[in-house]
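Have a look at the structure below before the remarks.
All protein chains but one are shown at their positions in the complex.
Labels run A, B and C following the written order; every chain starts at residue 1.
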Amino acid sequence: MYLNEKYMKVKVKYFAGLRERFGRDEEVLELAEGTDVGGLWQRLITGHTLPDGIMSTVNMEYVQDDVILHEGDEVAFFPPVTGG
Amino acid sequence: MYLNEKYMKVKVKYFAGLRERFGRDEEVLELAEGTDVGGLWQRLITGHTLPDGIMSTVNMEYVQDDVILHEGDEVAFFPPVTGG
Amino acid sequence: MKIRITESPFDPLAEVRDYQDEMRQQGKYGASAIFIGSMRDENEGEAILSMELEHYPGMTEQHLEKIAQEAGRRWPLLGTLIVHRTGTVNIADPIVLVAVWSAHRAAAFESCRYIMEDLKSSAPFWKKETTEGGQRWVEKNTPGYTD
Partner (left out) sequence: MKIRITESPFDPLAEVRDYQDEMRQQGKYGASAIFIGSMRDENEGEAILSMELEHYPGMTEQHLEKIAQEAGRRWPLLGTLIVHRTGTVNIADPIVLVAVWSAHRAAAFESCRYIMEDLKSSAPFWKKETTEGGQRWVEKNTPGYTD
């Protein structure tokens, strides 16, 4: 890491089985600018890419893992939905 | 007609526009044995075959015009249905 | 299964509630699909004032029962309710109710639609509309499945 690398804060939320697995429902993480959704997931589970079975949203919209995050974003990870 | 030709009685019902056109809702007709639904229609409107737009039933079941009638049958003729 | 033809106005939501209360299948069905058809104040661009609904007593009940039984052969249904109005119908009056109960939604949706389409195309009812210009028989029902 370079000294002049810039950082941003994002809120990360977990639901259902993921919430239980991580033992928390949300947290604020500091990430290097330019980090994408897949990069955030690798920060959570080192070395693992976002599995197909995990859905991700940024600011309550479904996204793919190559979406770049920004300061203040709210990210969420969760298993397939089972409502209705 | 032969003297020894046999006859049967059938009840005929008309609904909706047909009822109004015939000016009656039902009647009992005496027909030669072996008459089919199309033959009954030709007796009602001489020389005309049963049009596609008229539905026919025998004993409350939809039928084609070649179904042979029997003593005591209840026949009905009506325009396309418009319920629901 | 319940089939009811009524010359008086009926309350479709109350009919659904009453039928469901008597079903005693609570916890068995996970899906119910309900269709309510009611009288609009216009048809083919012309204002409708009221309507006469004629039917073929005897055949109507028998035919609707046959449709409901066929739906029950095609889908695993736990309950089926059909109510249809006859006689003089006023604007916004409910005309037809079809309600079905099943374990899963696909069966509920598809059987409800199936019953309605069959009812529209073959149950012996006829509508005569009263407009400002007089009375006229409705010539045919609009087509059903569009997809």
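Keep in mind that, in the parts below, contacts are C-beta pairs under 8 Å (C-beta built on N, C-alpha and C of every residue); 3 or more make two chains touch, one makes a residue touch a chain.
Treat the numbers as computed from the prediction; the structure is a model and nothing was measured.
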| item | value |
| --- | --- |
| Contact set of the excluded chain (shown chains only) | A, C |
| Missing-chain contacts mapped onto subunit A | 13, 15-17, 57, 60, 62, 76, 78-84 |
| Subunit C residues touching the omitted chain (full complex) | 13, 16-17, 26-41, 91-92, 103-106, 108-110, 112-113, 116, 120, 142-147 |
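In the analysis below, only the chains that are shown with their structure count from here on.
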| item | value |
| --- | --- |
| Chain pair with the most C-beta contacts | B-C |
| Chain centre separation (subunit A, subunit B; CA means) in Å | 74 |
| Chain centre separation (subunit B, subunit C; CA means) in Å | 28 |
| Per-residue overlap in subunit B, given as positions that touch at least 2 other chains | none |
| Residues within subunit C bordering two or more other chains | none |
